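Complex shown without one protein chain; remaining protein chains in place.
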Amino acid sequence: MSEMLVLLGIVLAAISGLPGMLLNRHSTTGQWLTTALAVLGAALGLGGVGAFWTTGDSQPVVLPWSLPGGEFNVAVDGLSAIFLLPIFLISLLGNVYGLGYWKQTEHPQNGRKLRLFYGTLTAGMALLVIARNGILFLFGWEVMALSGFFLVTTEDDDKEVRETGWIYLVATHVATLCLFALLALLCAASGSFALVPLAPESLTPGTATAIFVLSLIAFGLKAGIMPLHVWLPSAHAIAPSHVSAIMSGVFIKMGIYGLVRITSLLPNPPLEWGGIVLALGVVSGVLGVAFAVGQHDLKRLLAYCSIENIGIIVMGLGLALIGRSLGRSDWIILGLSGSLLHVWNHTFFKALLFLSAGSVIHATRTREIDHLGGLAKGMPWTALCFLVGAVAICGLPPLNGFVSEFLIYLGLFGTLGDKEGPSFASAAFAAPALALIGALAVACFVKVHSAVFLGIARSEHAYHDHESSPSMIGPMGVLVVCCVLIGLAPLLIAPILGQGVSAWAPDLKDAGPRLTALAPLDWITFMGLVLIAALLFGGGVLWWRLRHSVVENSVTWGCGYAAPTPRMQYTSSSFAQMLVGLFSWALRPRTHKPKELPLFPQKTDFHSEVPDTVLDEAVLPAFHFGAWLFSWFRVLQRGSVQTYLLYIFIALIALLLWR
Amino acid sequence: MVQLLDPLLIVALALNFVALGVSRIRAVINAVALQGILLGIMPLFVHPEIGLRGILLVVVTIGLKGFVIPRFLTHAMREANIQHEVKPVVNFMSSLLLGAVGTGLAVVFSYTLPLADEHTDSLLVPASLSTVWTGFLMLTTRQKAIMQVLGYLLLENGIFLFGLLLLEAMPFLVEVGVLLDLFTGVFVMGIIIYHINREFASISTEHLTELKE
Amino acid sequence: MNTMIHNTIHILLALMMPPLLLGIIAKTKALFAGRVGPPLLQPYYDLVKLVQKGSVFSSTTTWVFRAGPVVGLMTAALAVLLIPLANSSAPITFTGDLILLAYLLGLGRFFTATAALDTGSSFEGMGAAREVTFACLAEPALFLGLLVLAKLSGSLQLSTMLGSSLGPHWMTAGASLALVLLSWFIVLLVENSRIPFDDPNTHLELTMIHEVMVLDHGGPAFGMILYGAALKLFVFGAMIVRLAFPLATGYPWLDWPIFVGGMLVVAVVIGVVESTIARLRLTHVPVLLVGACLLSAFGIVLLVR
Partner (left out) sequence: MIYLLILFPLTMAAVTFALPSNRWRPWLVPVAALGHLGLVVAVFFQPGDGAAVSGLGGWLMLDPLGKVVLGFLSVLFFLCSLYAPGYLALRSDRPNRVFCANLLVVLAMMTLVTLSHHLGLMWVAMEATTLASAPLLYFNHNARSLEATWKYLLIGSVGIALALFGSFFLAYSSLKAGLESTLLFDQLVQVAPKLSPQWLHAAFVLLFIGYGTKMGLAPMHTWKPDAYGEAPGIVGTLLAGGVTSCAFLAILRVWQICRAGAEAGFAREIMIFMGLLSMAVAAVFMVRQRDFKRMLAYSSVEHMGILVLGVGIGGPAVYGALLHLINNGLTKGVLFLSAGNIHRAYGSKVTDDVRGAIQRVPLSGALFLAGFLAITGSPPFGPFVSEFTIVNAAVGSGQFLAAGLFLLLLGIAFIGMGATVLAVVQGNPADHTTDNDYHDSIATSAPVLLFMALVLLLGLYVPPPLESLLREAAAFLAVKR
């Protein structure tokens, strides 16, 4: 039942772009047909997921497939379901949003292409999530990856877009090649490409480690775990916003899914694995948000913030792995539930933020934070949505981000160990790191929200602001509702998370504690409501006081300065300056300013940027060096036929002397 | 009659050195032609009891290797009106030396080869190897296209010499096929040389280094 | 029944006492300076006056500017309900309430800073920037300290972690607790923007943190901000007290006075510190905070080594 619905949804999504391709580039019917198909498909898919959760039954669809080792085998289980929801939901919202954001009439060049690959991206992701056969998984993976490439390079007439797309393509292909090796090893161990848990005896430690490392590289590249994130920031920045939304919200989660799925197949993981994963999570989390603080490109900032949240998710997974190595079911449940829930939460608020950013960019035509300001008056709804997203992504109550981080905190504190059972206290140091991440996130989003929406417009870009069309606000509203709902009623999704966890660690299916027993989700609901009530009360009081007292308007108090101008406002860069300084050892900020200032003040300029350290100082140099090295081999092919004949002769002698 | 074979082979070897040592293309062509004729008659000495097909084969070989191909090459040479290989990659003295060394090695090497008993004391294998070596030398050290074609011919001759060891393995049809391919090959090369000459007003392969990395 | 009474006392104390702390601090400083100083109850008078005043709003601001004070006050008020005061559990206590505590204060900070930036004034921008930046370093210190307590008590409820069970541990793990105490006191100073991090009553905007954020607020809103700040001070003070004297006399009615006394001592200490230590250069602040983190980190290392 649920499989059928999901498959149907996949097919519809995959073909949703075709009608548009057949119509001419100026007709708007294409975009309506596409959206209709995509929405229908997504609805079916969501229906399938819902059917799975309500009935809990799944009949795998198994068909023979004449590829060597291939078998068409799809099934929905707890994990798949958790990842399917974001896929279809964001695809649905993104398509609707696209109606207003990327009108065919405004983008005749690439509108059809974008919609086509938006559909295939959805289909690929959904397929890979329900695939139970390695080859099928690989198919879904690559369809997703290539669609992603074409979506990133939607506006390929721009040089920056081309370069970004290229970096992305290389990264994703490296990941694919690692997957080749990974699946081959799995097949060598288990004897088939079926994605089923391996028997402990079928696997030598060496093979197990190899599989683990390969999956870290392959899926880490996709998920954007620091330091494998090099493709991510620019790709999210230059793609159309609803593409960024699905890429950052769903696409990179496929890396997480892969990691979760593969780790679920490997029997009794060593303790180091969990430690490594946890450490990677901490690094991505802290450095990701630190880089985010330093950015002044709205979407680039959000992209780095995705790296941070991936870090949090990975921390949860690491905790769960540690729990499995030490047989601590409570750590498994808290860690994995937190991780999976954060997958959802990040999907919701990050998509929300990207969509709001898109609506800003659509209105002002710039991504430069320091050119914006004061938009809250022109586009109040966008501002509100962004604010909700910002509060949620900082993990602040009473919104959803808090819940998942809360679970992970509980697990991390748990690693201190109680009276009975083993402990792994060094993991507990991740808790302060998580606190640091939270505080940095607050700094980051205070900065971006205020700089974009509050204060006064800093440039003419921000003057022609206007609220976006309902087709763009609507999807944001839906996401706002999701954020609030999960934040206030986490109990609702506890069973869903439970299914996910038991799919990862089957022995916890019936035995072991429940999430509700380990974490006071009811208290979270209660406190959330209390908080809201308190805020309303306080607001009411203030409002009442202001009603009954003289209130006048005036200019901002400039501390006596006579002629303040918008350009004298604190810019986002200056806001972040101290923090960037604290992290300069990793961020390596670049500042451009005149050498020495003249005696008398005159017009000068200063600007600072935080480029990606790993990309600019490790990856690109390495590639250029390689190319330089290879260029030396060209002397072998100078065009003289005599030399060529000599090669043949040499090869002949060499092979004759081989043995 | 088999004892008459070795003198013929020695002559053939000598012709290799002529081909290596002289710069006049005409002379090289003649040397190769003569070698071709020698090769053509050799089957009679290897297998005295040779049948009609053998005779026919001999005639075809001599005709092609000894007369048709050389004529053709001479014609091409006239077309291109050049007489000499002016500056080879390796000068004539050194190429002679290389040829000598190669021949010596070939002889030594062929003694180490596990030959069938009836061939152990024959010069056939060393001659074949050294001729192949000579062909390679010409191919890799000569600038003029025609000289390279001649080198190719020498290479084929060397292989042909080895083929004499196992005439019965090579049916008539295949032999003829081989010869036919050889002829067509040279013919096409000749045409190309003609075009090269027309294109560059010279047949030196220095001009043919446009395509490279 | 009993808990009912205790909770009532808790709430009353938490709502009434905070401004007094400010008064005591001011008085202590005045004494050190050889002045008479304002009356102890001055902060109450100020609040009352502010609530009656009218207000002026900058035309650049939006509703966020008005929301700032409300959120700041309410989050602090809720935080107070999570802290055990006397030797009895807090009105609200559940596993992981410590995390809620930290994040409530975070929420408050988010909106106070945002409200400051809403004015578009560069001075308030500076203040907000400093506030959030220093918080980034204070949070880890707080959590490292919590790790120590969680390890000792084996529980994740503030009421237990800071409860009477803490007493014996001063014998066993005194060193760790002392380190945490020191580090938390530093956190208290920075979170409530006292000297050596900030000078509440300087008048050079360029050097201020908290005060400069609220430059544009006035009237009832400003009253809320002051009150919220006092509550926040109370929260941290209470944690310090519970950590320093986790006494369990067995007579609940004796514990309350002890606690109040402890709070007064803390206030005096703050006053002493403020009057004896010079204000740090802004660029040196992070060093001290990192130091605080290291103290607590050392504390936990001592425990789990």
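Just so it is clear, A, B and C label the chains in written order, and each chain counts residues from 1 on its own.
Going forward, a contact is a pair of C-beta atoms (placed from the backbone, for glycine too) under 8 Å apart; a residue touches a chain by one contact, two chains touch by 3 or more.
Just so it is clear, the structure is predicted and the values come from calculations on it, not from any experiment.
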Which shown chains does the hidden chain touch?
A, B
Which of A:A51, A:L121 or A:L146 sits in contact with the chain that's absent?
A:L146
Who touches the missing chain here, B:V68, B:V107 or B:L165?
B:L165
Contact set of chain A toward the excluded chain (per top definition):
65-69, 135, 138-139, 141-143, 146, 153, 156-157, 159, 162, 165-166, 169-170, 173-174, 176-177, 180-181, 183-185, 187-188, 623, 626-627, 630-631, 633-634, 637, 639, 641, 643-645, 647-648, 650-652, 655-656, 658-659
Name, in rising order, the residues on chain B that touch the hidden chain in the full complex.
113-116, 132, 139, 145, 148, 152, 155-156, 159, 162-163, 165-166, 168-171, 173-174, 177-178, 180-181, 184-185, 188-189, 192, 195-196, 199-200, 205, 207-211, 213
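By definition in this document, only the chains that are shown with their structure count from here on.
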Measuring between Cα centroids, which chain is at the maximum distance from chain B?
C
For chain A paired with chain B, centre-to-centre distance based on mean C-alpha positions, whole Å:
70
Please tell me the distance, in whole Å, between the geometric centres of chain A and chain C computed from their C-alpha atoms.
36
Chain C partner contacts - residues on chain A that touch it in the complex
373-374, 376-377, 383, 387, 390-391, 394-397, 402, 405-406, 409-410, 413, 416, 418-419, 423, 425-426, 428-429, 431-436, 438-440, 442-443, 445-447, 449-451, 454-456, 519-520, 523, 527, 530-531, 534-535, 537-539, 542, 545-546, 549-559, 564, 566, 568-570, 574-579, 582
The chain A residues in contact with chain B across the complex are 634, 637-643, 645-646, 649
Report the residues of chain C in contact with chain A in the complex, numbered from low to high.
51-62, 64, 66-67, 69-71, 73-75, 77-78, 92, 94-97, 99-100, 102-104, 106-107, 109-110, 113-114, 117-126, 128-130, 132-133, 135-140, 142-144, 146-147, 150-151, 154, 156, 205, 215-216, 219-221, 224, 286, 293, 297, 300, 304
